[in-house]
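One protein chain is absent from this view; the other protein chains keep their places.
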Amino acid sequence: MILGLANTWVAIVLMMIGLYIVIAQGNLIKKIIGLTLFQTSVFIFYISMGKVAGGSAPILAQGITEYSNPLPHALILTAIVVGISTTALALSLVVRIKETYGSIEEEEIQAQDES
Amino acid sequence: MINFVLLALLLIVAVGIMRLQDLFAVTMLLSIYGLMSATFFVAMDAVDVAFTEASVGAGISTLLLLVVISFTGRAERKTRHKPYVALFVVTVIGMLLLYGTSDMPYFGSSDAPIHNHVAPRYINDSMREIGVPNIVTSVLASYRAFDTFGEVVVIFTAGIAVLGLLSVSSKALSNSQPLNRPRGLYQQHIVIRIVAKILLPFIFLFALYVQFHGDFGPGGGFQAGVIFAAAFILYAMTFGLDAATAVVKPAVIELIAAVGVLLYGSVGIATLLSGGNFFDYDYLLADPIAGQHLGILLIELGVGLTVTCVMVMICFGFSLRRKAHEQKAVMNISERGPK
Amino acid sequence: MITAATLAIFAAMILALVRAFAGPTLYDRVLAVNMLGTKTVLLIALLGFVMGRPEFLDIAIVYALINFISIIAVLRYSDSNNFKDPDQKSISKEL
Partner (left out) sequence: MELLISISSGLCLLVGSFICISGAVGVLRFPDFYTRMHAASVTDTAGMVLILVGLMMVSPDLLVLAKLVMILLLGLLIGPTTSHVLAKSAFRNGVKPKLTSNSNDQGGDTSKS
């Protein structure tokens, strides 16, 4: 089964794309978007771990014997809403930075701080 | 098989997000990314998660990013330094993580460690102990209620922090003259106004259904809260911010957000006082199952109230800031001058 | 037949995705997002039938509603100044 780990690999690649955006790109909004990608890759990783082959959604019903693991679902469900609140906090910081420095590019902000 | 197609699409969209310079296009791609990942969650049986990701990833987060981009402009400048260091760091970390996956259990194998500790108890005993068909709800609201309490408090704190960073004095807003620039959607687009009027009662009703049907199907306080907030924001967008703040004052929204957290916490205190552990709903009523039902109902209500009000609070915070900006725009530009 | 429809929806999604990448105007991208949203609603409905649990149509309803809200949001904020000409001029000046 060569594709048995494919979901994990894709999650890792997505995570690295997010990390690359955070490190390499100077625009603060782009950095926040990179963090969102990073976050979503973790969600994908958790949810893939919870899947059982042949299982069904963890809502009890007649005639279904095997269910996927409900624990990652409960964790990620709250993490998504917490994630959007923290993203909103980061975005409000960006708005304040834009008001103070007149720019949201990392390099310009640093140049203003040094001068 | 479906999951591989969806993962491939997700990868393509992520690469697009990395490559594009236009922040508006990136936001649109992020919205697509949210839709795709939510579909992936459906294919992975995580219907509750898909519910949340659909309303958050495609709805609220797109909206917040758009508001902020309307502050800051949509063009991203090219970074001047070469990204070799970042590329190096990312490659090394990625390789290490990929090496780490060689010990992971294969996708979908039912004897993986994750499926062998607490999960069988949740799946086999939750109907007897909690009496709710949706296992995710019983894990979220009963077995791990303390954990969820912490997360609700985090959401509430984030809401307060956003308010602290973005709030503008209401005097500054009301004293200044209303601008007579061409107003937004609510005066020009009569079609949107009528369709929104038709849809809004339906969305509110549907949010209530999601809130109270969460025990039996996908849904619950988090999802319902986000849908409620989205409906309210739709109202604010189509009829104007003033109309929306006339319906519910921002102060009332802040109050209700706090009431939600308090309601959640006081259910825990009530279980303590009636002789159980913190969030042990068995002791709320004489019949343990009825106690569990009451406890889950109350804390889902608390979660719903807090999430709705925090989301509305955040969006109003950004919109009011933007409005104050537009009124001061001329002054600011002349103040700042060329650097 | 349901599987065939699922495949067709996937194909349509990929084509719409290409349009979302290519642009060229802001509205083309919004159009592609809208189209992807509709296709996703259909895909979720079909997936429910493929997996044998069609109760999950609630999610499709949420998608339809949220899709509407996000399109309205895009149009609401695309009227603002930062989305239009001044910025495009500044892009062309820098490049």
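The first chain written gets the first letter, and so on, giving A, B and C; residue counts start at 1 in each chain.
By definition in this document, contacts are C-beta pairs under 8 Å (C-beta built on N, C-alpha and C of every residue); 3 or more make two chains touch, one makes a residue touch a chain.
Remember, predicted model here, so these are calculated numbers, not experimental data.
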{"item": "Displayed chains contacting the withheld chain", "value": "B, C"}
{"item": "Option from B:I32, B:L163 or B:I192 whose C-beta touches the chain left out", "value": "B:I192"}
{"item": "Where the unshown chain meets chain C, residue by residue", "value": "1-2, 4-5, 7-9, 11-13, 15-16, 18-19, 24-28, 30-32, 34-35, 38-39, 41-42, 45-46, 49, 54-55, 57-58, 60-61, 64-65, 67-68, 71-72, 75, 78-79, 84-85, 88"}
{"item": "Touching residues (missing chain, whole complex) on chain B", "value": "185, 188-189, 191-192, 195, 198-199, 202"}
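To be clear about the criterion, only the chains that are shown with their structure count from here on.
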{"item": "Chain contact topology (line, ring, star, complete or other)", "value": "complete"}
{"item": "Pair with more cross-chain C-beta pairs in contact, given A-C and B-C", "value": "B-C"}
{"item": "Most distant chain from chain A by Cα centroid", "value": "C"}
{"item": "Two or more partner chains touched - positions in chain B", "value": "45, 47, 69, 71-72, 77, 217-218"}
{"item": "Junction residues of chain A - those touching two or more other chains", "value": "56-57, 59, 61"}
{"item": "Footprint of chain A on chain B - complex, ascending", "value": "3-4, 7, 10-11, 14-15, 17-18, 23, 26-27, 30, 33-34, 37, 40-41, 44-49, 52-53, 56-57, 60-61, 64-65, 68-69, 71-72, 76-77, 79-80, 83, 85-87, 89-91, 93-94, 97-98, 101-102, 104, 106-110, 112, 114-115, 118-119, 122-123, 126-127, 133-136, 139-140, 144, 147-148, 151, 154-155, 158-159, 161-162, 165-166, 216-218, 220, 222, 225-226, 307, 310-311, 314, 317-318, 321, 336, 339"}
{"item": "Complex interface listing, chain A residues touching chain C", "value": "56-57, 59, 61"}
{"item": "Residue numbers on chain B that touch chain C, as the complex places them", "value": "2, 5, 9, 12-13, 16, 20, 22, 24-25, 28-29, 31-32, 35-36, 38-39, 42-43, 45, 47, 50-51, 54-55, 58-59, 62-63, 66-67, 69-75, 77, 182, 184-185, 192, 196, 199, 203, 206, 210, 217-219, 223, 227, 230-231, 233-234, 237-238"}
